[in-house]
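Everything below concerns the one structure shown next.
All protein chains but one are shown in place.
Presenting chain A:
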Amino acid sequence: MRRVVVTGLGLVTPLACGVEETWSRLLAGESGAGPITRFDTTGYGTTYACELPRGDGSNGTFNPDDWMEPKEQRKVDEFILYGLAAADQAIKDAGWTPEDTDALERTGVLIGSGIGGLSSIADTSITLNEKGPRRVSPFFVPGALINLVSGQVSIRYGFKGPNHAVVTACSTGAHAIGDAARLIQWGDADVMVAGGAESPICGIGIAGFNACKALSTKRADDPTKASRPWDADSDGFVMGEGAGIVVLEEYEHAKARGARIYGEILGYGLSGDAYHITAPPPDHEGAERAMRAALKRAGLQASDIDYVNAHGTSTMADTIELAAVERVMGDHASKVLMSSTKSMTGHLLGAAGAIEAIFSILALRDQVAPPTINLDNPAAETSINLCANAAVKAEINTVQSNSFGFGGTNACLIMGKV
C-alpha cells in the first residue's frame, strides 16, 4: 500500500486564524469562548459559544476579505468561507500549486461539514415565507451545499482529481482525512486537500442543539469555564466554528519534490454503534472497535501510542470514552497522555476531527501535548494523564485522534513520524 504523509496545514479556529497562532494559544491554555455576538440570544438556553476572533487579519484575527472577495462572500455560507481560508493556508504551507495538467488531475479535494449552510437555509426560509419563492437567491443552493467547499477549492486551484465530501456529524473531519488518505493509498490521487468546515453558530443551530440537551447552559457568567471535559461540573459542550484542512500526499511524491513532511497517516479505523441517534452506548464498544481497527491498520500496538487527542466534548460521554481508551491501552494507560482540546476551542462539529488531527500532528512536531483546561474536579479516576490545565512536554512519536458523531459514527486516526 502507498504511504501517505501530511505536508500542509491550515486552521481557522475560535482561538485564531492561522496554524501557529492557534497552536501557541492552545499550548497556553487559552479559551475561545465568550458571549454570542452573531445574533440576539434573548430567550435561548445557551448564550455563549466559541466564535472566530474577527478583526482586520492582524494578530491572528479572521478577516473574511483576506480569503474571498466581498462580492463572492455574499454568495456562500460562512462554512465555505472558513473552509477556503483554511485550504488556502494548507496549500500555501505545502507549497503545492502545480500548473501542469497531469499534476492537477492527480490532486483532489475531500472536505466535509457536519451540517453545511445551516444559517443560509434558515435565512432563506424566512425570505421564502415573507417574500415568496421568486425572492430565493440563485446562490442559495450552491452556497449551502456541503460539497461546495471541495468544489470551491477545486475551482480556485484547478485541482481536477477526486472531488468528494464527507457528512458524518462530529466525525466528519476525521473521516475526511482518513478517506482522503485511502484515495491516495489506492492510487486515485497523489495529493488530496482534506478536512472539515463548520459554521453552526446561528439561532437555529443553538436552539436545535439546546433541544437535544447537548449544549452547556450554566456558564453565562464565565463562558471560558464552560467547556470542561472529564470535569464533574461539566454540563454540555460549547459550540465552536471554523475549519481545519490538511494537504495529504503520497510519500515518494512528497520526498521527490522536497516537501516538508509533518508526519504520516499510519492508521484509520471506522465503526458504527448501532445504538442511539445521539448517545453512545454505556461501554462505547463502537469507539473501542474504531481505535482497535486503526491500530490494526497501522500495524501497531496500543503501547506504541504516546498521545491521544480525545473526542472529549464536555458531556456525559467523556467518561465513557475515557473507559474505552483505558480498555484499549490496558497496561500502557499510565504512560499515555490524553487531552481534549475542545476545552479551549469548543466543539467545531464537522471541523472538530480535522482541527484535532492537526493539533495531534503539531504535538508530534513539537513534542508537547496540549492541555485539557478547566479540569479542576475530575469526574472519574484514571491512570491516564489527562494533561489537566497545563501542556505536557514528552517524547511523542505516535499520536491518535478520536472522533465520534451523532448517529453512532466513530473514526480514529493514528499518525506518526516518518
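Here is the rule we go by: a residue touches a chain if its C-beta (ideal position, glycine included) is under 8 Å from a C-beta of that chain, and two chains touch if they have at least 3 such contacts; residues count from 1.
Everything that follows uses one rule, which is that contacts and distances are computed from a predicted model.
Missing chain, UniProt protein name: "Acyl carrier protein", from among "Ribulose bisphosphate carboxylase large chain", "Peptide ABC transporter", "Dipeptide transport system permease" or "Acyl carrier protein". If you put the hidden chain back, the residue from A:2, A:54, A:92 or A:135 that touches it is A:135.
One of A:20, A:56 or A:69 touches the chain omitted from the figure, and that residue is A:69. Against the chain not shown here, chain A presents residues 69-71, 134-135, 137-139, 142.
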